[in-house]
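Removed from the display is one protein chain of the complex; every other protein chain stays in position.
By letter and in written order, the chains are A, B and C; residue numbering begins at 1 in each of them.
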Amino acid sequence: MQVRVFVTPRTGILDPQGRAVESSLQSLGFKNVSRVKVGKYITLEIDARTASEARDEAKKMCEALLANPVIEDYRFEVDGE
Amino acid sequence: MQVRVFVTPRTGILDPQGRAVESSLQSLGFKNVSRVKVGKYITLEIDARTASEARDEAKKMCEALLANPVIEDYRFEVDGE
Amino acid sequence: MKWGVVRFPGSLDDGDALHALADVMGQDARILWHKDESLGGVECIVLPGGFSYGDYLRTGAIARFSPIMKSVAKFAADGGLVIGTCNGFQILCEAHLLPGALTRNRSLSFVCERVWLRVENASTPFTRATKLGDVLRLPIKHGEGLYIAPEDELRQMEERGQVTLRYVDADGRESDAANPNGSMRAIAGVANERFNVFGLMPHPEHAVEPMLGGTDGLKIFQSIAGSAR
Partner (left out) sequence: MSAHPVSLAGEPGVDVEQARAFGLAPDEYRKIQEIIGRTPTYTELGVFSVMWSEHCSYKSSRRHLRTLPSKSELVVQGPGENAGAIDVGDGWAAVFKIESHNHPSFVEPYQGAATGVGGILRDIFTMGARPVASMNSLKFGSFAHPRTRFLLGGVVGGIGGYGNCVGVPTVAGEVMFDEAYNANILVNAFCLGLVRKGEMMSAKARGVGNPVLYVGSATGRDGIHGASMASAEFDKESEAKRPAVQVGDPFTEKLLIEACLEAGKTGAIVAIQDMGAAGLTSSSSEMPSHGGLGIELDLDQVPLREANLTPYEILLSESQERMLIVAERGREAELQAVFEKWDLHAVVIGRITDDQRWRARWHGQVVADIPIGALADNAPLYDRPAAPPKIQPSAKTSAIKHPETSKALRALLDSPNVASKKWVYRQYDSIVQSNTVLGPGSDAAVIRIKNSRRAMALKVDSNPRACALDPYLGAVGTVCEAARNVACAGAWPVGITNCLNYGNPERPEVMWQFIRGVEGLRDASIAFGAPVVSGNVSFYNETEGHAIPPTPTIAVLGVMIDVARHVTQFFKNPGDAIAIVRTAAPSLAASEYSALFGIDGGSLRAIDLAREAALVEGLVEGSEQGLIRSAHDIAEGGLAVALAEACFNPRAILGAEVELGRAGNADAVDFFGEGASTVILSMAPTDLARVEKLFAGRGLEFAVVGKVIDDPRLKIGSLEEDVSELQRIYEDAIPGRLRGDD
């Protein structure tokens, strides 16, 4: 079952990368861009019987490794939902 | 209008980060995981009148800066689509 | 020979390159500011190591758009000599002045150590002072030096002799252990098809004084100096 994980810098936490990309886009002439945030997009296969089983696994992985709860938020999608 | 950009390592191009994450997940006991890929998840606001206008802008940004065609693929979603 | 070392915001080894060229080699070298478009009539441009613009998003991705890069591209198109070390190599790839791309080391961690490199093509303007098969000792220090290019492109590059330096062990043999970052085909340095643009992850500017760990880096700069048009 395919799982897509989205990891984003928490609101209120400094996101220097997002800031750098935003100002670079601006100077490239994309003046109408704002609120740029750069996070991680992780896709993986979980060999699970049910979607809910895959969801539980995914949650565990996010908390164990994929996201850093202190500075990042995460959400994920499991195939066929 | 909010735009969500997904940048992923090209299939066939090696993805050291994906590999590393996969093996650490395995060693953490998530034996049923495979095909881990690590990409970028970029969100931004485009002040555009129509969704299609935003789409054009987003495409330009991806080609100019957000993705490197040599090693990465990209796709994006524009709000309300 | 007149050299120009480009200073981007976040460049770190610009001072070291200047020191190597001017103080150690007595060359006429100056700093070029990234916001200027003039190259001040230099004959060789050095894109130094560092973390230009913090290397945010992708290494070299943002620096590539600095005003001076337009002039650098034109300079290269006219056959001018351009060398990029480390971050400079990454910028040249992002600017499509060199093929391929550089990404996270296989280990995912930054590595600073001295490595051995085998000269795979000694007839480029950047390696002329060496002999084919020579093994050079140079330091690397990077977190994203894994060289990547599509297989078919790699094949052509090898045929044309663009692969100029390869990571090897002390005896000049290739091995997985001797490849410090997992680069495809252990590639450490490549030139463009015209052989006037050269990028390498190792730091020749950090191997120019015996007291600071050897002088093999001089061979690269001496090659360039000897290739002045």
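In this section, a contact is a pair of C-beta atoms (placed from the backbone, for glycine too) under 8 Å apart; a residue touches a chain by one contact, two chains touch by 3 or more.
No experiment lies behind these values; they were computed from the predicted model shown.
> List the shown chains that the missing chain touches in the full complex.
A, C
> Of the residues C:S38, C:S109 or C:S123, I need the one that contacts the missing chain.
C:S109
> When the complex is taken as a whole, what residues of chain C touch the one chain not shown?
9-10, 12-13, 15-16, 19-20, 23, 49-51, 53-56, 109-113, 139, 141, 143, 203, 205-206, 209, 211-213
> For the chain that got dropped from the picture, name the residues of chain A it touches.
Contacting residues on chain A, toward the hidden partner: 10-16, 20, 68, 70-71.
Heads up, the rule we're going with is that only the chains that are shown with their structure count from here on.
> Indicate the whole-number Å distance between the mean C-alpha point of chain A and the mean C-alpha point of chain C.
Taking the average C-alpha coordinate of chain A and of chain C, the gap between them is 34 Å.
> On a C-alpha centroid basis, what's the spacing between chain A and chain B, in Å?
Using C-alpha averages as centres, the distance is 10 Å.
> When the centre of a chain is set as the mean of its C-alpha atoms, what distance in Å lies between chain B and chain C?
Between these chains, centre-to-centre, one finds 29 Å.
> Multi-chain contacts only, two chains or more: what residues does chain A have there?
As it turns out, chain A has residues touching two or more other chains at 21, 24, 28, 38.
> Listing for chain C: what residues touch at least two other chains?
57, 62, 65
> Please output the residues of chain C touching chain A within their complex, sorted ascending.
53-54, 56-57, 62, 65
> For a test of understanding, state which residues of chain C touch chain B in their complex under the given definition.
Chain C residues touching chain B: 57-58, 61-62, 65, 93-94, 100-101, 103-106, 108, 146, 148-150, 182, 184.
> Under the stated contact criterion, what part of chain A meets chain B in this complex?
6-8, 21-22, 24-25, 28, 30, 32-48, 57, 60-61, 64-66
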